[in-house]
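The structure's right below; bear with me while I get my questions together.
All protein chains of the complex are present and in place, except for one that has been dropped.
Chain IDs A, B and C follow the sequence of writing; residue 1 opens each chain.
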Amino acid sequence: MSHSLKMGLIGGGPGAFIGDVHVKAARLDGGVDLVAGVFSRDSAKSRQAGRSYGLADERIYPDIAGMIAAEQALPEDERIDFVAIATPNDSHFPIAKAFIEAGFHVMCEKPMTHSTNEARQLHELVNRSAVVFALMHNYTGYPMVKLARDMIRAGDLGALRKIVVQYPQGWLSTALEQTGQKQAEWRTDPARSGAAGCLGDIGTHAANLAEYITGLQITHVCAEVTTFVPGRRLDDDVSCLLRFGPDVRGILHASQIAAGEENALRIAIHGEQASLSWCQQQPDVLMLTPLDSPPQIWKRGNPWVAQKSPAADRATRLPAGHPEGYLEAFAAVYHNFCDTLRARKHGRHPEALVQDFPGIEEGLRGMRFIETVLKSAHSEVKWIEF
Amino acid sequence: MSHSLKMGLIGGGPGAFIGDVHVKAARLDGGVDLVAGVFSRDSAKSRQAGRSYGLADERIYPDIAGMIAAEQALPEDERIDFVAIATPNDSHFPIAKAFIEAGFHVMCEKPMTHSTNEARQLHELVNRSAVVFALMHNYTGYPMVKLARDMIRAGDLGALRKIVVQYPQGWLSTALEQTGQKQAEWRTDPARSGAAGCLGDIGTHAANLAEYITGLQITHVCAEVTTFVPGRRLDDDVSCLLRFGPDVRGILHASQIAAGEENALRIAIHGEQASLSWCQQQPDVLMLTPLDSPPQIWKRGNPWVAQKSPAADRATRLPAGHPEGYLEAFAAVYHNFCDTLRARKHGRHPEALVQDFPGIEEGLRGMRFIETVLKSAHSEVKWIEF
Amino acid sequence: MSHSLKMGLIGGGPGAFIGDVHVKAARLDGGVDLVAGVFSRDSAKSRQAGRSYGLADERIYPDIAGMIAAEQALPEDERIDFVAIATPNDSHFPIAKAFIEAGFHVMCEKPMTHSTNEARQLHELVNRSAVVFALMHNYTGYPMVKLARDMIRAGDLGALRKIVVQYPQGWLSTALEQTGQKQAEWRTDPARSGAAGCLGDIGTHAANLAEYITGLQITHVCAEVTTFVPGRRLDDDVSCLLRFGPDVRGILHASQIAAGEENALRIAIHGEQASLSWCQQQPDVLMLTPLDSPPQIWKRGNPWVAQKSPAADRATRLPAGHPEGYLEAFAAVYHNFCDTLRARKHGRHPEALVQDFPGIEEGLRGMRFIETVLKSAHSEVKWIEF
Partner (left out) sequence: MSHSLKMGLIGGGPGAFIGDVHVKAARLDGGVDLVAGVFSRDSAKSRQAGRSYGLADERIYPDIAGMIAAEQALPEDERIDFVAIATPNDSHFPIAKAFIEAGFHVMCEKPMTHSTNEARQLHELVNRSAVVFALMHNYTGYPMVKLARDMIRAGDLGALRKIVVQYPQGWLSTALEQTGQKQAEWRTDPARSGAAGCLGDIGTHAANLAEYITGLQITHVCAEVTTFVPGRRLDDDVSCLLRFGPDVRGILHASQIAAGEENALRIAIHGEQASLSWCQQQPDVLMLTPLDSPPQIWKRGNPWVAQKSPAADRATRLPAGHPEGYLEAFAAVYHNFCDTLRARKHGRHPEALVQDFPGIEEGLRGMRFIETVLKSAHSEVKWIEF
């Protein structure tokens, strides 16, 4: 399988969630092999995890510097093509920086960095370098999200007016971080997570989804950011009014204390002539409600979807009625990222359909979104410019 | 049918919507007869409407003063017991005032008056008088809304944290008021509707629903109020951050330009231990999502509902699975209002279950909500106290 | 209110369900007054019920013969125009016969009679008489059921192929009839209910709905009829293959032991070019799934519904998004029945839109359906002709 892209992974050790998702998603369409990684700061745990992924011991590295040096020493057709960074937020920047400077392409988890300052540095570094940098806003990989974007681009909604994006979760309704649950621990720890909790973890997904689908940019925010659970050190709930330029209004609601909610990211977009709505928990469905005819249920895998949105079609693997989910959307981001790398390898310029994945700009916007919302949360002034 | 309550109606002429709803709802459970009214400012139209309701010509009056005088002249067992006011907002106050001063009970449409000043006067008048004054916040009549309130009262959710209430409609997405559509005309006309459009028409329902269910009061608002449709003279969209005292946060979204939406009033209430959600378009269903067990679908008409909420049971006419809707909820408000009048007639004090309908306090709060949200909308300061 | 139709009611005493529904539904649109009745075989109970409906004592009758004699003795503009029969099945025939022979119009509950033999006699009697006879298949009153019928009539589905109609209830999962519950008692008692339990009570609704919507007639059945609950004397579950002539196939499933189901009557109709589906528990929605475009959600109250189906529009009282339910559909059957009586009174021929309610033909078909399904259930031959 010499033509496969070779993937390195940072993170994904015992107790982790997203590292394994990266591996499964990257491999889903074939043509990607996980060959190296640092899976934990603890080398015994790293070894254990690496072996469970089927890696040879010599490519399970104890640290980043060692990994980079060793991989650079390998022949070009053996060394990793790219690295996926799936660690807590505080280490994204140093790891990404090291791999970029060593010339490796990067797939990075979000939020992109620990601070906006780091984000600005990384932005500059990526723009100066030749590497491809992708940011894992996985929800943009869903075919029906791409269809929504393409309907709006095609003018099917007319001028947009109002956007309501919500991301309720309930898993942090109690002080789960005090029970030893690893995911809760680091995500509520400022040292590892950054200045924001819920806001960074899922608020950024909601903001990114709204911008990705509409093609608009948030220009002003007015936010209420709350920590409900006693003893918690970061926010667990966000309410936010949004402006997208002078003509479009919005609301963002993100919460990790919405008891009983699972991962109910959803968006409603209202235009002059029609509205769209989509919910991540039924991702194969996009509802279109025109002003002058019955609501329509657009479902992934049908010919009218493919015709309206080649991007949705490209992100579709299975026929209609055969549900695709979270991994498949994640894999769709990888698919475009990897096809971009393949095009680069062969000296081709990847076409627009292929380059459709979030990158350094979205990463920087995400960090600035966090910064701006927190600024608003602490301000008595109504609108803070973004 | 001498024991029936006798109802008068103001409004409900040709092209009107809500007047006929009042009649159907009031009569639904029996024991109420429509016997008199002024159905239009145009006496020919009033005559036409009154006859279509089966009224005798002598009780179809040309104006309010005439109606009051004539009804007062009738023997007590023939004259109206109460009047329902279903006219555009600008006339609520003078009509209500006249009937109250003449000693008739009143069922009034919302928003209660044209201005907060009028609301304050009416509040004082009602409190000084012996009449029963009801405000038609019909959505409080739904059994599952009452169940939600009673679950929260019983502590099933623990302390409340976050409330998200939404009321999207799409029927004013275009300049319908310029086409001669009567409902759109007066509802977008400041002279008849008051200072607010969407905010008064449906935003007040959303705010009232949140307060009714939770038993909390909005204390601060931070609002964005918008007119999207060119040429429209009142707002058609509201986004609002809410505080319910120091510990509870909220979001209110009301819109009449949410293309394709019908009447999708809905609310999600998140507490420490569980969440509730309800949508007016599936009114027989209340979703309860506890932290530690599967989500439960509470449906009207089942014994566990009756046991948890005698108020929901009282507002239920049909067995489970036999849908009840808008008219039935409307009728439930009438049921309690009318049973209160009946108790009064017989010198009994109505029990709490019976007195469960919105009145003058809710009416004044609604007008002050409009005033406060508009003040916030025009302010650069983030939070405006309510 | 001299122009109102005057209604008599048989049944509807304490513990009854459907009698009160008849009253509420008949009165919903105005123009109908309940003025007389026999509400129970027990005259004290009849008196009690009659008074609760607001009737004068002299029109609360102890028995049918007395009622007919007394009403006939009244001046024409005081006596009842029609009688609604809402008693257990065994008394439908003698009561209907008596009123028809006395020249009163009849609204009868289904199943129409206790036996097919009675049904044939009644059929003959009605056809010989001048009275209007309506059968309360209330589910045909739903606007979206009428829309479905009109879409099929208009050829929107192409030739029909397959019909799946289901009516699961769970309320008889246990031996409820042994607990004193009145509804369960008579419905499982052959003496009062007839030869069939679930089959007659709800299976006939399902069959009627399929025939009403499609305009087709069941020609053959192949049935399995079961009594699951020990000690029960009538069936509580029906599975049935159907043929509608040579080209259309169907399945009917009706059950009263489908634990946890409420009243989930639903139908799917598949044609060459599209399918329709509808469920009574969300009655305002009709789903249309064409072969070559996204599924469409047709919702009551929208202009495209009115345009496609004047009958649906006529059966609609409230705007889109304001839920209508069971009572409203029931009332729609009354509306057409009563407007037919009004037309007759004024010597006019009611138009087709008005005559759209089930009658003696549907009643006879229902009884023959019961007979045929039971014959099939006891036969080793596969198909029994209907």
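The definition used in the following text is that contacts are C-beta pairs under 8 Å (C-beta built on N, C-alpha and C of every residue); 3 or more make two chains touch, one makes a residue touch a chain.
Everything quoted here is computed from the prediction, not taken from an experiment.
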Identified contact with the non-displayed chain, of A:Lys24, A:Arg153 or A:Arg342: A:Lys24
From A:Asp236, A:Glu324 or A:Glu362, residue that would touch the chain that is not displayed: A:Glu324
Residues belonging to subunit C that touch the chain removed from view: 157, 161-162, 164, 166, 168, 170, 173-174, 222, 224, 226, 228, 237, 239, 241, 243, 249-251, 253, 255, 257-261, 268, 270-275, 288-291, 295, 379-383
Residues from subunit B at the interface with the omitted partner, ascending: 288, 292-299, 302, 304
Subunit A residues that touch the omitted chain in the full complex: 1, 3-4, 17, 21, 23-24, 27-31, 53-55, 169, 171, 261-264, 280-284, 299, 301, 317-328
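Here is the rule we use: only the chains that are shown with their structure count from here on.
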Superposition rotation for subunit A onto subunit B, Cα-based, multiple of 5°: 180
From subunit B, the most remote chain by mean C-alpha position: A
Rounded Å distance, subunit A centre to subunit C centre (Cα mean): 55
Distance between chain centroids, defined by C-alpha means - subunit A, subunit B (Å): 44
Gap in Å, rounded to a whole number, between the CA centres of subunit C and subunit B: 34
Sites on subunit B at which at least two other chains make contact: 261
